[in-house]
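Okay, here's the structure, questions in a sec.
The complex is shown incomplete by one protein chain, all other protein chains being positioned as in the whole.
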Amino acid sequence: MEFLSYLSPMFFALVGFGVIVGIIFGAIPGMTATMAVAVCLPMTYALDLINGLALLLGLYVGGISGGLVPAILLKIPGTPSSITTTFDGYPMTQKGEGERALKTGITASLFGGIFSAVILFLFAPSLADFAIKFSYVEKFLIILFALTVIASLSRNLLLGIFSGVLGVWFSLIGSYDISYGGNGEYRLMTDAMVPYLESGFSLLPVLIGLFGLGTIMQEAEKGIREEVGKGKKLDLNGGTPFSFSVFKGEMINLIRSSSLGTFVGMLPGVGGSAASVLSYTQQKNFSKHPEKLGKGAPEGVIASEAANNGLTGGALIPLLSLGIPGDSTTAVLIGAFTLQGIQLGPLFIGNNLDTWNTMMVALLFANLVMFFVMFFAIRTIVKVITIPKYLLYPGIIMMCVVGAYAINFGIMFDVWTLLFFGLFGYLGQKVGLEVAPFIIGFILGKQAEVYFVKSLESFGSLTIFFTKSPIAMVLWVLILISVVFSIYGMIKQKKNNNKHA
Amino acid sequence: MPCQQDHPGETAMADGSSLFKVSIDFDQSHLFFPNIIHWILLILALLIALTEGPKVLRKMRARAEENRGPEASGEKDQTRKIDWLRLLGMLVLTILYFYVMEPVGEIFPNTGLGFLLTSIPFMFLLSTLFVHTPGRREFITITLSSIISPTVAWYVLAQMFNITLP
């Protein structure tokens, strides 16, 4: 227990500070955990490794968690991984259950965070060995699995799938990036577009454009009326108040979602947003009331939030036991280690037991701080929706601009992307395009391409997707189950609708 | 660019069905996946046209008839009516805002002032456009909010956290 000597009050103060700053970053639409860690990285130059990590891990946990605030209250995902939180979180707010949704989300986040931290602590090296069994083929199947969510999210199956594939199409615009092993050639655009679209559209501006600007345009069309401010919805606790009994019967959901988050987090290159998407689909497939999901069911918020905090521990697994980041935020964390001259790789944990142990303490503590800070700040946070829209919306646009401009460290085109996709979302919905499937297709499109094409380049045959490994076959079974469930759900819903009609 | 691309699986897979064999030329590999996506989109579009097309036509016909009827409910129209002033006004303001932000910023390189100096008037004008019951109280809150929020955002992000802003 030598490492206990490293745990100074300063250490805990830094974790706490990190969490609070992280939450603020996460809560601003367009500012992400990655951004929070990146901008605070220089602050750690002055600290030693352990205190530096305390700050950064706090930021990481806070940043991932903060994303649920705008997702629930404003229907704008603060970070890409909280997209699925909007599906049920915002309808809850509309019912006057904003506070309940937030508290549910935060508690699920706490569970996911602690769960993944424990998994990380106990099984990191062996899980890393498992993770490297996933080659291009298996990773493609994981992405395909996540894409099946499109079917279950669609209001109209065909239009939903079309929107999803269109999202994939948009994600491919630009060059076939050499940093993923592509050949760097341009496609899907004209020469005139090259100067702007060389590297394609960035996810974050697309996301906040669709959800942020797009929504504001819809409201502007309706004349920005203050329905929320007046009448029944002024009462922030109009619906069912929060109590922990909301988790009754959700234990399986919590564990499944946290495990999925941890698992997706530990696969390098699959990316964080897939985690909450996957667990949301699974919840929908296994739920007793799948028809309620998407209309303000707490279980949806639980699935999404448990998964995206489960990500934190998961993404640290390959980082600490292979030296390879599991997501974009942990990629920034690498910088903190190398700056201090600490080498990451398969020997890290064994060589740096004290650092490892203190990191675990920081992670657990960060999750607790996150929970208490947010749980008790909610009463204030939730008042955001009482701000009159004529003041709120211009402010949101301004913050979206900041986020879009800053996400790639100062690129004006990302701000224009915001407007473009705002319009696209606004007009698209008029012709039946579905935003949620579209954005999921967009998020997963690039990876689907790389893993699909690289699998074929290596193996030269389509059969490899079925025969590569037992893991591949298990994944196929999961994909099939998921598809069958969503079609079955669709049919059942139709029958119900017909009955009511 | 080199065009060597290896197919180590080729010999091993030779006994498998050649139907599933795919060989990708690395130099052209950037088009492989987009082509698949194009086909899927096309097929889906056709399916949608087949299944939804008749429905849409029916709806359009119904709407045309409804419009002919003079007793089209006025109340319904009120809520459905598009507020062109606010919608287009917002678009114009946003485009202007994005358009001038960077040039203004270049007058004060790398300070983020371009953001601050354009956000204040943008927020003020947009709020004024959006507000329904303009009065003294609203005017004061709008003025305060459009000065305070960009300033706080600018100070905290650009100054304290050194984030690049226009």
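We just call them A and B in the order they show up, numbering each chain from 1.
Going forward, contacts are C-beta pairs under 8 Å (C-beta built on N, C-alpha and C of every residue); 3 or more make two chains touch, one makes a residue touch a chain.
Note that contacts and distances are computed from a predicted model.
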Candidate names "Paraquat-inducible protein A", "Tripartite-type tricarboxylate transporter, receptor component TctC", "MucB/RseB-like sigma(E) regulatory protein" or "Xanthine dehydrogenase, molybdenum binding subunit"; UniProt protein name, chain not shown: "Tripartite-type tricarboxylate transporter, receptor component TctC"
Partner chains on view for the chain not depicted: A, B
Touch with the omitted chain, as defined above, among A:Pro268, A:Gly425, A:Gly441 or A:Gly489: A:Pro268
Chain not shown, touching residues in subunit B: 1-2, 4-6, 8, 26, 106, 109-111, 162, 164
Contact footprint on subunit A, counting only the chain that is left out: 38, 41-42, 45, 129, 132, 135-136, 175, 177-186, 195, 198-199, 268-269, 318, 322-325, 331-335, 338-339, 341, 343-348, 408-411, 450, 454, 457-458
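FYI, only the chains that are shown with their structure count from here on.
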Contact footprint of subunit A on subunit B as seen in their complex: 1, 5-10, 13, 16-17, 20-24, 26-27, 29-34, 37-38, 40-41, 44-45, 47-48, 51-52, 79, 82-83, 86-87, 89-91, 94-95, 97-98, 101-102, 115, 119, 122-123, 126-127, 130-132, 138, 141-142, 145-146, 149-150, 153, 157, 161-166
Subunit A residues within the subunit B interface of the complex: 35, 39-40, 42, 156, 158-159, 161-162, 165-166, 168-169, 172, 175-176, 182-188, 213, 216-217, 220-226, 388-391, 393-395, 397-399, 401-402, 405-406, 409-410, 412, 415-416, 419, 423, 432, 448-449, 452-453, 456-464
